[in-house]
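In what follows, a structure is listed as C-alpha cells, so that the remarks can point back to it.
Every protein chain but one is kept in place in this view of the complex.
To keep things simple, chains are lettered A, B and C as they appear, and every chain counts its residues starting from 1.
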C-alpha cells in the first residue's frame, strides 16, 4: 500500500498531518520540544502531581454534589424508614435517633472530619459501619468488573483489528453492524433476552446468582450471563475505536515502511500499528468504568449479585446519606485513579501528544 | 568506491504510471549503479517520487503500470523519505523496527544468542549511519530525536536491511546550509559503501555536490540525462538551462542611504516561551520604508519568533515595537485595523495557513473587506487582479486550497497579505520546501514588490543565504541573539561573526559542488 | 458505489422508526376500551400491553417522545459542548480554559446513571427534563472530543492568518474552527445518539423521567418485559424499533463520512 499518491496534493497533505513534529518548521518543532520536557522525570512527576490534585478536587466535588443531591431528595432517612407508617411522631423520633435533626452542613462537616481519619461513618438505617457495606459489596462488583475488563480488552481489540484488517469488506461490515446493534440495546433488555434464551429455554446456564453471595467464584457458570451483558456495550465502542485507529495506523507511512522492509503482516499489525490505536482506546477503557458502573447497577439487580450497585440503590432509596457518601468517595476515587492511569498509559503510548492535565 | 561492476544494480525501462488516465510518469529509463549517486531533478509534480517509489515496487493506489522495473535480486531497496518522522512509528521506541529488521538476519543462530546478535547488528547499522551513541538512542521515541537524528535512524534502517539501493526523497528540503552539508556528507558516505543512491531532489546545490548521474524530469518525462559535470557545463535541454539559471540569484541591491524615520523599529525586544525561556534578544532593529531586510539563521535561532513578535502573533515579550514611532500592541487582538493592515505576515506553510473548505479567492478577498472596509464585490475584483499579477489564474483562484500546489498557494498567501496594502510585509520562510523554479518565481514576485509598491518594506525570514541576497540589509540570528547585521553585500562578502562565516562557507562549498 | 448503497441501506433502516415516530401519532386514533393485560388477539394485532392497552397504538404513539428526547438531548449536549470547546480551544487565557473545562472534568467523574438517578429523584422531571439531564451527562465527553478536534484546527496557522486579516472571533470560531471540527462532530454524533437513546431507555428502566405508563418505546420495553413469555410483541417491536433507529443512524453517518472522506 503506497501512501505517496504522486502529485502534490498527497504530499502536501502528508506534510500537514504527519510531519508536525518533523524538523524544518519552527512552530511545530517548538511545540514538540516543549512536550519533550514532560518526559523529564521532574516534569513527569509534576504532571502526575497535577493530575492527582485535580483528581482530589474531582472527588471532593463529586462528594459535595452527591451530598447536595442526596440532601435535596424528597424525604430523609427517617421518612424512608417509616415507610407506610408515616406517623409524624414516629418519624420525629427516628429522626432524633439518627441525629438527622441537626443541620446538614454540620453533619457533612462531621462526616468529613471522620473521613480525614479514614472513618466512613455509620449507616443511618442499620447503624453498621459504612466501611463494612463497602467491603462486603466491593468483592462481587470488583469480580464482575475485573472479569468484564479481562474479556473486554482482548475481545474489543481483537474485533477492532479484525474489522480494520478487512476494512470495507464483509467481515468489517458484519462486525461493525452487529456491535452497533448490540450497543443500542440497553442492558436490561439484553439481560432479559439472554436469560430467557440461554438459561430458561436452553438451560445451559443458571439464570441468576441468587444465594451465592460472596462465593461467586465458586459458581463460575453463574457469572457467564452477567459478564456477557456487561461486556456487550463496551466491546462495541472499544472495537469501533480500535478499528478506526487501526485503519489509520495501517494506512500510515510508518506501517508502509515496516512492510516495505519485510516485516511480516501480523507483526506490522500488532507490534507497529496497534500501539498507535491503543492510546484513544485506553482512554475509552477508562471511560468504560462509568458504563460498567451503570451496567453493574442493572446487572446486579437482574442477576441478584449483592455488589456496590445494589448497595448504592438501596442507600439512595433509604436516604442513607453516609452510605451514599462513602460510595461516592469510592466511585470518585476509582474514576479519578482509572482516568489518571489511562492518561498515563496514553501519554506513554503517544508521548508526543501532551496530555492535558 | 567500487566501480568494478558497471552492471546496473537496478533498472527501470520505459516506465509509465497512469492514474485515472493521467500519466504521472511516462517513458522513464533509469539505471542505478552500485556506489553511485543518481539524481532525479525536477520541480514538484514532475514525477520524481513516482519513479523513485517504482524502484521500491510501490505505486499509487489504482495505478496502471507498464514498462519494466528490475530491482536488485539479492537485496531490498531502502527508502529515506522527505519527512523521516512520518515513517518513524510515534508510539514505539526507535529500536522497534530496527529489531524487527534485524531479526530475520540472526535466525540461523541458536535462540539464546539471537537477541544479542540482533542488537549488535542494529548498533553497527546506527554507527554506519553516523549515530554513535546507539544504545541511548534506541530507547528513545522518535519525537525525542532531532530532525537530523530521525533522518539518520531511517538511513540506519536501510543500511541494516542490507539495501543495495537507497532512494532518498528530498533529503535536504527546508534545511539550512549547515544541516544540508551534513546530509550531503552522509549520503556520500553511503555511496562510498558501494550502495547505489537514488537522490530525488530539487535542490541543485545538493545534486551538484552529490550526484554522479543526473536525470532532469519534467511533467513525468526525463528531458535530459547525463553525468553531472556535463549537465552543468553544457545543458542541452531548454528546461535544464532554465533550472540551472534559476539557481543563480539576482545580485544584491546596491546599498542605498538609509533615509528618514524607520517605518518599523524594534527596541530592547526580549521574547520568552512558556513564560520563562528566553528565546530571542533584539536590542535594536530598524526597517526603513521601501527597504528589504533579511533575517537569517538556522532553525531554532529565534528568527521566526522575531517575525511573529513583529506581526503581533507572539505577545510574550518585553520591549517596544514601533510603527512610525508609535508603539504597537503586543498582541494583534489589540491592534486596530490600520495597524493590522500595516504589518502583514506570510506564513511558512501556505497550505496550513488557508482554510481548506473555502475557495482561495474568497479568502484572499476577505483581507480587503475586513481591513480596508471595501465591499465584497470590489474586494473580490481586487483580489482577482492581485492574484493574476502574482501569476495565479482566475481558474485556479476559484479552487479550494487542496487543489493548488504549494507554490501557487504561497502566491495566494502573498496576495492575501498584499490586499491589506501593508507598509511592512513579513515573509517567514516563504520559499522553503518549494522547488527551485517555484522558489525563483516567488522571489521574483517579492523583489518586484519592493520596487513597485511604493514604500512597502519587506522582512524576509530565511535560513537560506541565497534568498537573503534579495535584501538590502541582513541580520544574522544565532541562538536568539542578533550576532551580526549590516548591508547584504558586506555580510555576504566579508562576514565578521564566526557563525556567519561558517554559514557562508558551507553555502559556498555546496554551491561549488565540492564533496565533503 | 458501496458507500451509496450503504447510505441507502442506512436510510431505509432509519426511516421505519423515524416515520413511525413522527407520523405515528396521526394514525393512532382513539384509545379503545382496555382489555386484560398481556393478551394476544381480540382485535389487537400486536396484543395488549401491561395495562391492557393496544400495543400497536402504543407503538404508533411511543416513538415521538423517544426520538424527540434523544434528538433534543443530543442537540442540547452539543449546544453546550461546542461553544465551550470552541472558546477553550481558541482562548489564550489558560485560566478561562480551566474555568470552562475543569467543571466538566468533575462532572466526568460522576457516574452518569447515578447522576441521572439522583437529579431525577430530586426534581422529578418530565421528558424535557430528562432530555436536559441526559444532555448534561453527555456534555463533558462531547466537549472533550470537540475540544480536541477544535484544538487541532485552532493550532493551525490558518487561524493566525484569519486574525491577521482582522476577522471577527465569531467568523474564526464558527466559520473555520467549528467547521474543521465538523467531521469529528459528525462521527461522534452517531455514537452519541446511540448512547443517549441507551440512557433514555435505561432511565425508563430505573423509573426516572417518564411516567411509568407513558407511551414511549423505551418505557414499553421495560414495563412489558414481565410479559415477555406471554406476549413478546409488546417488548420485541419497540426494542427492534430502537435498535433500527440507532443502527440506521450510525450506518447513515458512517456512509456519509466515508463518502466525504473519499472525496478529500
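Here, a residue touches a chain if its C-beta (ideal position, glycine included) is under 8 Å from a C-beta of that chain, and two chains touch if they have at least 3 such contacts.
Basically, contacts and distances are computed from a predicted model.
The protein name that UniProt records for the chain not on display, among "Hydrogenase-4 component F", "Na+/H+ antiporter subunit C", "NADH-quinone oxidoreductase subunit M" or "Peptide ABC transporter substrate-binding protein", is "Peptide ABC transporter substrate-binding protein". Contacts of the undrawn chain with the visible chains, over the full complex, involve A, C. Per the touch definition above, the residue from A:157, A:303 or A:331 contacting the chain not shown is A:303.
Residue A:82 is the one among A:54, A:69 or A:82 that touches the chain missing from this view. Within the complete assembly, C:52 is the residue of C:25, C:52 or C:83 that touches the hidden chain. Only one residue from A:59, A:125, A:141 or A:252 touches the chain missing from this view: A:125. By the touch criterion stated above, the residues of subunit C touching the omitted chain are 31, 33-38, 50-52, 117, 121, 124, 205-207, 211-213, 223, 225-227, 229-230. Residues touching the missing chain, restricted to subunit A, are 73-76, 79-91, 93-94, 97, 123, 125-128, 133, 136-137, 192, 195, 199-200, 203, 206-208, 210-211, 213-214, 297-298, 301-304, 306, 310-311, 313-320, 323 (touch as defined at the top).
Throughout what follows, only the chains that are shown with their structure count from here on.
If touching chains are joined by edges, the resulting network of the protein chains shown connects every chain directly with every other. With centres defined by CA atoms alone, the chain at the far end from subunit A is B. One finds 46 Å separating the Cα centroids of subunit A and subunit B.
In subunit A, the residues touching two or more other chains are 27. Residues of subunit B found to touch two or more other chains are 348-349, 352, 402. Residue ranges on subunit C touching subunit A, taken from their complex, read 2, 102, 105-106, 108-115, 117-119, 121-122, 141, 155, 157, 191, 194, 197-198, 201-202, 205-206, 218, 221-222, 225, 228-229, 235, 239, 242-243, 245-247, 250-251, 254. Of all residues in subunit A, those touching subunit B in their complex are 1-2, 4-16, 18-19, 21-27, 29-30, 32, 34-36, 39, 252-258, 260-263, 267, 271-272, 275-276, 278-279, 349-352. Put simply, subunit A touches subunit C in their complex at residues 27, 31, 54, 57-59, 61-62, 65-66, 69-70, 72-74, 168, 176-177, 180-181, 183-189, 192, 196, 233, 237, 240, 287, 290, 293-294, 297-298, 312-313, 316, 328, 331-332, 335-336, 339.
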